[in-house]
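Left out: one protein chain. Kept in place: all the others.
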Amino acid sequence: MKGELQSGRIRFGGGILLLLLGTCIVTLPWTLGSSSNFYYDRQHTDSPLLAPRMDTVWMWFGTSKLGQSLMGQCLLGGVISLTIGLAAAAISVVLGVSVGILAGYRGGWLDSLLMRIVDVLYALPYILLVILFKIALESPLGKILRSSAAANLVVLFLSIGLVSWLTMARVIRGQVLSLRTLPFIEAARAAGVPQHRIFLRHLLPNLIGPITVYATLTVPQAILQESLLSFLGIGIQKPLPTWGSLASDGLGLALAPVASCWWLLVFPCTLLGVTLLALNFVGDGLRDAFDPKAEASHI
Amino acid sequence: MIRLLSIPVILAGLVAAAVFWSHDSGDSQRADFAFVNRGDNKCLDPNGMSWMQDIRIAYALWEGLYTPDPVTWKPVLGTADRATVDSTRTVWTIHIRPDARWSNSDPVKAGDFIFAWRRFLETPGEYTALHFYIRGARQYSADFADYFAARQKGDTKRAAPDFGSVGEKALDDQTIEVTLNDPVPFFPALLAFPPYFPMNEASMQPFKEKDGLHYNQKFTRPPYLVTNGPYRLAEWSFKRRLRMVASDYYWNRASVKSRVIDQIYAEDGTAAFRTYERGDVDWLAELDSDLAAQILAHGKRSDLHIFPAFGTYFYSLNCLPTLSDGRHNPLSDVRVRRALAMSIDREPIVKNVGRLGQPISFTYVPPHVFEGYVSPAGLPYDVARARRLLAEAGYPDGKGFPHLPILYNSEGLHGDIAQIIRRQWLDNLGIQMDLQGVEVKIFGEMQHTQQFAVSRASWYGDYADPSTFTDKYKSDSDDNEAKWNSPEYDRLCALAAKETDPQKRLDLLSRAEGILLNDAPIIPLYTYVNSYMFRDQVKGLPLLANAMLMFQPVHVIRSDDGKSSQ
Partner (left out) sequence: MTRFIAWRILQLPLILAVVYLITFALVWLAPGSPYGNNDRALSEAAKNDLKVRFHAESWEKFLTYYPWQIVAHGDFGPSLSYEGWSVNDVLRSSLPVSISLGLLSILIALVFGCAAGVTAALHRGGILDFLSLAAALIGISLPPFVVAGMLIVIFSDGLHWLPSGGWGEFRHMILPGVALALMPMAYIARLTRVSMLDTLGHDFVRTARAKGLPKRTVVWKHAFRTAFLPVFTYLGPATAYAMTGSFVVETVFNIPGLGQHFVNGVKNRDQTLILGTVLVYAAFLLVLNLFVDIGYALIDPRIEINARPE
């Protein structure tokens, strides 16, 4: 009974996600093809800021200030937003899991050191860290990659990923600490099984649950942080859109007390909100399913 | 359970206490005139001042020897009651009016001006270069910097440079003599500009730093700040309110119409607009451009005032032979620069992005601003010629043209404009460029150190003379970000500086601008506009291109309930 309900929530959220993601990906040939009306950088100079119209498909979501099809931008923006979310989450998972396992398994001074580092980083406001990472990394990377657009994307992944691994590290460390004392691991160690085998065969499988859960919950966080960076003017490089940058670009015109261009905010925000809600649902559902008693003090 | 409940109860108690604690204790009475400035005030010491919002305040607090006429902004005598210039037009003798007083009732003396001007040379600020028109000033400033650096390193024997070599002297308490390098026809306008305002040394004395040179800037806050203008600074709450009250000692008190003036702080454009709509302020000095455009597009309101500004929006092209990453710079070829300039259609930029009826512009100096100045024709929009020029330069249809970045700071409209220009160069010339939007501080640094190929740029004039624009592209100028170097341009500018006939002077400057436009280190796009909001009841607020104002004549006709009606 319980399991069914949990998986219902996962299925519900997951279904929405797949539907959205699928649409965004399937339409890529149009949103990236420079001859299409949906092309994200196709500027219909003579039709700027038009409200949504049902008679022309590319105008279903209205047009931007430059006359781009908002629908095309939203579809491509979805792909980029999710890519940023996934990449940043992947970075934070890799970092968090390695630090967590290292600290928990090796223990001793290394554990204290790593955990004190985590403590210190916790004590820094993350918004400040994200901005500073973004600023500090962008120009050197731009020189290495020889393309400011590519550097911008990589720095976005990195700066968001680099600030979101702390919770993961703490949770994994806690898990490893308790796993380490379990009889089957002690037995394996006593039997002389090499370290890496214990690691791969015994430790990692037991960590998959929490890792999946926290990874799922990090994706929406990362997407949200990208939107905040866009709001601060240091997000994705134009003309590439993300849902967050579309929302922050449209904010002023949409919330204007006179003659609101509501479509600039409503469409990207609905898509963003539904996706993040779905991701959060999936994450919560997964957590319940994997370990209903999970210590959840550090989400 | 009781213990658990205690948490919200304690929290609620704390909230109540904190509300009481953070409550504004200031006088909540509505000022006679209230406005939202362009941004928050950074610095109210004329020596370090450079932001527009601070300069606006400076005109209310201080008064120079000359002062701008509130309606025409032409310099008229202010703290001085007479000024004469000799036949070479380089030696000025200026007499301070006897009834000129500081806000603490002390008389304004010649020494107060010399003290302030000397500070500019010893602790240089953003506008120190405006003092270099004075004979010996540039040399003294450099010498003093060396002297001070040596003293900081512990060298006590080194003698201070002789201030007597600088052509600014107080002949007596009432008389100042200034000797200039060249006849500067706009010298009265400079004297009316904040960098030439006097400072009250006695009131600053307690704030002198240990190094004996600098002042702790706390002296710019009430009640310490002593000024000689129509208003004195009564309150400055950080990021909340700045209040000015009419000075009891200003010589021309009769001209001051509003006794209390408040500057209300609102950083966000929409928040500022809402403050205005609530009737909390009478004037919005800069309406958010998106909002202004929406208002314009949907039934113009009589309280929205849009008019051309004293500034040009343009693109700057790096003219150095190599780019900062070591690649050959194709923009060093004048044909490429001209091709880029001639392939931009400015219409969609002002129509879709600017949206406030900004006049499109092919010239750098805003046209029709300076009487008698005839603007040269710029490079027209001509795609066919642009393509030919590009082919001549070795890039037919853009083939072989390297990927260059377009640098801009990712605020406001710059990103949208860059997108349009990028598309146009791609469509018209076949040149593919990248956008590089960076944070404003990085933008400033990259622009000033030539780490760009194409960059968004803008320039606002400071005083009413075309040289406030043309000086920027002299080869020795700090602000020449394009690193464009034309001996002929420099020669014409230098000739103009020596020329005593006003019309000939303007013609020389116009010829110089012609060279600049034809060589295309910059691509002018449009003339900025100012957007004010104020209702009909507000009187005496001029619509000046430089977006400045004198506060004395400004006042609001109020209806009986004491609030300005909607």
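Order of writing sets the labels: A and B. Residues in every chain begin at 1.
As a working rule, contacts are C-beta pairs under 8 Å (C-beta built on N, C-alpha and C of every residue); 3 or more make two chains touch, one makes a residue touch a chain.
Model, not experiment: these values are computed from the prediction.
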Report summary line: Touching the hidden chain, out of B:T88, B:S105, B:S165 or B:N216, is B:N216
Report summary line: Of B:N37, B:T128, B:N329 or B:S375, the residue touching the omitted chain is B:T128
Report summary line: The listed residue (A:G15, A:P29, A:P194 or A:G273) that touches the chain absent from the view is A:G273
Query raised in the report: What residues on chain B make contact with the chain left out of this view?
Result: 1, 3-4, 7-8, 11-12, 14-15, 18-19, 21-24, 28, 40-45, 48, 50-51, 123-126, 128-129, 141-142, 145, 148, 152, 209, 211, 214, 216-218, 220-221, 236-240, 265-268, 270-272, 274-275, 278, 280, 409, 439-445, 448, 458-460, 478-479, 481
Query - Where the missing chain touches chain A, by residue - result: 2, 5, 8-9, 115-116, 119-120, 122-125, 127-129, 131-133, 135-136, 139, 170, 173-174, 220-221, 224, 227-228, 231-232, 244, 247-248, 251, 254-255, 257, 265, 269, 272-273, 276-277, 280-281, 284, 287-288, 292-299
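Just so it is clear, only the chains that are shown with their structure count from here on.
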Report summary line: Chain centres from averaged Cα atoms put chain A and chain B apart, in whole Å, by 42
Report summary line: The residues of chain A that touch chain B in their complex are 41, 43, 45, 48-49, 65-67, 135, 138-139, 142-143, 146-149, 233-234, 237-239, 252-253, 255-261
Query raised in the report: What residues of chain B sit close enough to touch chain A in their complex?
Result: 269-270, 273-274, 277, 288, 290-291, 294-295, 297-298, 325, 348, 351-353, 403, 405, 409-411, 415-416, 418-420, 422-423, 434-439, 442
